[in-house]
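Here the complex is missing a single protein chain, while all its other protein chains stay put.
Just so it is clear, A, B and C label the chains in written order, and each chain counts residues from 1 on its own.
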Amino acid sequence: ADKPAPFDKPGVKIALVRYLSTGDFFQAYLSGVEAQAKALGVDLRVLDSRQDAALQSDMVDQAIALGVQGIIIQHGLTESMKDAAQRAVDAGIKVVAFDVNVENPKIPQIEQSDRDLARLALEQAVKDNGESWKAGYVYVAGIAPLDRRNETWVDVKKKYAGISEVAMFGTLDNPIANSVANQARSVLSAHPDIKVMFAPYDEFAKGVKIAVDEAGLNKGIKIYSADISTSDIAAMREPDSAWAATAATNPAVVGQVSVRALAQLLAGEDPGHNVVVPPTLITQKDLIDKDIKNMEDLSAKLPQFAHADVAMPAWMPNPNAK
Amino acid sequence: MTLRDHAIRYGFIVLLFGLVAYFAIAADGFVSPQSAVFIFQSVAITGVLALGVTATLVVGGFDLSIGSVATSAMMAAAYVMVVLEQNALVAVVACLLIGAIVGLINGWLIVYMRVPDLLATLGMMFLLVGLQRIPTEGRSIATGMTMPDGSVANGKFSDAFLALGRHRFDFFIPNLIPVSVVVLLVLAVLIWFFLEYTRFGRMMYAVGSNERAAELAGAPVKAYKIWAYVISGVFASIGGILLAARLGRGDIASGNNLLLDAVAAALIGYAVLGAAKPNAFGTAVGALFVGILLQGLTMMNAPYYTQDFVKGVVLVVALVFTFALSGRGRR
Amino acid sequence: MTLRDHAIRYGFIVLLFGLVAYFAIAADGFVSPQSAVFIFQSVAITGVLALGVTATLVVGGFDLSIGSVATSAMMAAAYVMVVLEQNALVAVVACLLIGAIVGLINGWLIVYMRVPDLLATLGMMFLLVGLQRIPTEGRSIATGMTMPDGSVANGKFSDAFLALGRHRFDFFIPNLIPVSVVVLLVLAVLIWFFLEYTRFGRMMYAVGSNERAAELAGAPVKAYKIWAYVISGVFASIGGILLAARLGRGDIASGNNLLLDAVAAALIGYAVLGAAKPNAFGTAVGALFVGILLQGLTMMNAPYYTQDFVKGVVLVVALVFTFALSGRGRR
Partner (left out) sequence: MVGNAVFRAEGLRKSFGQNEVLGGVSLELHAGEVTVLMGANGAGKSTLVKIISGVYERGDGTMGLAGHAFAPNTPAEAIRAGVVTVHQNINDGVVADLDVATNLTLDRLSGSGAPFLFNPARVRREAKAVADRMGLAIDLKARISDLSLADRQMVAIARALAHQPKVLILDEPTSSLSSAEADRLFALIDRLREQGVAILYISHRMSDIRRLADRIVSMRDGIISGVFDKKPLDYEGAVNAMLGRKIQLDQIVVRDSAKIVLKIDGLRIAQGARPISLTLGDGEVVAITGLVGVGKTALAETLFGVRKPLSGTMVLNGKPYAPESAGEAIAAGVFLVAKDRGENGIVAGFNIQENISLPFHKRMSRFAVLRRRLERITARRQIEELGIVCRSEKDEMSALSGGNQQKVMVARWMAQNAGLFILDEPFQGVDISARRDIAAKLRASANGRATLLFVTELDEALETADRILVMSEQTIVGEHRNADVDLDRLLAEVAGGPLHSAA
């Protein structure tokens, strides 16, 4: 009741226009969006382009035609979304964009800072293993978040001359973990001296872990990654697991923040141009010491993971509040 | 015609209209010129690919490489403009050439080397998926990208090229019909006319049904088959051009589903008007059908996975209906 | 036998050995029992799928649904153990049932409803891709996951089930041969023997070559065709079981790459020993061939896109070699 207009009345319509949807991250993101939308009492429409960038830009037009007041653009390509986002702004619709740079000063960018994710994981790797080791690196070029994480890896390699990348591999053939496991096995037999595997995407890390286990090298190798899910937690907690640490933001929190930023815009407030959701470093030790078994435990026991105080004006309902 | 004949002939069309009627009632905003255009636009690229693959189905072949031809053409267009800094015309010509050459190679493998069609085009598919990423070492191509040698590519997508993806023609309502829809419709009419009303088209059906009889009747069977693959390759590359124009970059992650969706459209085409054989009209309707289905489900807020499920169910049911009733193949 | 005949028969095998020799020299650590076992392990899942699809190729059909059957089985196994908290046996039985039922439905659609094979199985593929995600609303299945209704699933992958993916048998060297490799080898020998040496297998080839003649020779043609799809479905579900056991969770994946790799293996099999027809031995060799190629290239640090490219080139070249020389179809 004490919410500002337009949220004082029901009937606000917003749309989520997605590029990627298949996978746990995206499912969790969606659930965050839904939770926050529900808490705010807005009507949410989900337009799912299923990784068809051209379709995604059409969907923005469709959302405009549907008469929504706000749009969240979730992933996509700068080139295909820039104009579409501009058209929405021109139509008087408030827009926020998550993880895609639409190059528009009127549009707040929600970010989970991929560079920070990679930096946190790599700093931990240096802390655990010193400044000199042989590394295997899992990377597929051309995927925006991976490209950004790659920049950090390149910087780190420059900074520490002792870190040498002896093998780079990676594939997005699905099931990704299975395909990466096959590659990692080959890499491990060609380079048995690898000490650290940097796999800055949890599907990659999962595949590397399978290969390390199959090769029986789990005590001699450490895996550092980004992102987290319930099954990743289980994999990290296994006895003698090689998966040492991962840096992650909670996708559900990112989803909530996306809606909140949009709501602020709609209420005439300014969430700022860059809305960054800070990542959390999660180590194997944390998980075991705090007895964290799944994402709920993680949220409960690492509060910075459960809720980000980002885009959180006083009137904003907190979907996590029970 | 008996009731059953009618059911076979018009069953699918009735299903299509039923679907439209249902969504018109159930989903807000489904009925509008914009929504109709949107549906066409959403299927334009797969539709073009599906029309191409129809040509190979007609001569009794199959082309698994179309998806990768389209993405290769997209990458090539981007490379030509962004890295080589050429204009739109050069980019388009390069794409069409790629399509034609791949089609020629496919045809040559199948006709002269006698490699089975599925096999030859599967090999070509893997080959192209790899090849298109080699010049940039797997990076997507966009203005300002860093090349493997460290230099920065400064060319950009020309406006003329981008217009192929973004310009809209006025049609009663200003800025209504996008270029890609016009391309789809023109190509559909062309290939339909070609297959149904030219002697080459008829001969292609003859080749597909009985290659030996066609040859003994004096047809240059090999040439016809190669042509079919060239048509398929060129259509796929046109699809790639449209894709590049819509995206404005050479994106390595785009176009994964093109092959399967195009094949689905072409195969659904078998059921349209009870044809029970590949045909261009059916293919176009098939593409549209998938477009309507997905659009309607999206507007009803169905999650992505139920869309796949419903697509599968409707496809199976529609086809059982047609084929079971038509009794083709039973003697 | 002339030189040419020898080239046709043994060309592919020679190529295979050449490849092994090359990698042995060029890539460190390529030659070792572990490495050999690993190659088998890396192709175990696609290999099992490929053996299944071979059965449908033999009766003149095709099964596009195998990839999605495998991932559906994987999801089902995970669901049964994690959500329903059942044991390994129940999970395995559930998977096999899914494979058999999907195969039955495919066969029924193709045989009784006369839907063309590509079409029926394509529809089934879409359907399964969607269906497998509905119970968890698109989430992967792992211990501790939150279900759509907010409850937490507390079951876990039983050790017996995980052993299918992780246990290794001693063979000269302790802990050498993983279960999945044993499964692959056993199934390969089984299906090879079945197709080559039993009357059922022989009749399946007859059905694939001339259905009417087989029928007039007294064969229950419909049953044979349905059986082929059941075999294919069950093999695909075994592949899914192995996948689930290896990954230890139910992963959201379409299985498209499994499909493509399995089809590639089965089609390469045509070229082995100059068979020029689907055959289980060839399929197994084809799967191995792809495994060796990828293992060798990865060990030489070749990026993934060059692997696709090389896979495509080698596939095309090997097949041109076989089919062009064999002169099948030329007079």
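Just so it is clear, a contact is a pair of C-beta atoms (placed from the backbone, for glycine too) under 8 Å apart; a residue touches a chain by one contact, two chains touch by 3 or more.
Computed from a prediction, not measured in an experiment: that's the story for all the values here.
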| item | value |
| --- | --- |
| Which displayed chains the hidden chain touches across the whole complex | B, C |
| Touch with the omitted chain, as defined above, among C:87, C:175 or C:198 | C:198 |
| Listed residues B:186, B:217 or B:317, member touching the removed chain | B:217 |
| Per the touch definition above, residue among B:178, B:201, B:239 or B:255 touching the missing chain | B:201 |
| Residue among C:141, C:219 or C:264 that touches the chain left out of view | C:219 |
| Absent-chain interface as seen on chain C, which is shown | 197-200, 202-203, 205-206, 208-210, 212-220, 277, 331 |
| Interface with the unshown chain - residue positions in chain B | 196-203, 205-206, 208-210, 212-220, 277 |
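The definition used in the following text is that only the chains that are shown with their structure count from here on.
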| item | value |
| --- | --- |
| Winner on C-beta contact pairs when A-C is weighed against A-B | A-C |
| Rounded Å distance between chain B and chain C, as computed from the means of their C-alpha atoms | 28 |
| Chain A and chain B, separation of their C-alpha mean positions in angstrom | 33 |
| Overlap residues in chain A, where contacts from two or more other chains coincide | 21-22, 140 |
| Chain B residues counted as touching two or more neighbouring chains | 133, 137-138, 256, 303-304, 307 |
| In the complex with chain C, residue positions of chain A that touch it | 21-24, 26-27, 140, 167-171, 173-179, 181-183, 185-187, 189-190, 192, 206, 210, 213-216, 229-231, 233-235, 293-297 |
| Footprint of chain B on chain A - complex, ascending | 21-22, 45-48, 50-55, 57-59, 61-62, 65-66, 77-80, 83, 140-143, 147, 172 |
| Contacting residues of chain B [partner chain C, same complex] | 109, 112-116, 118-120, 122-134, 137-138, 256, 260, 263-264, 267-268, 270, 303-313, 315-316, 319-320, 323-324, 326-330 |
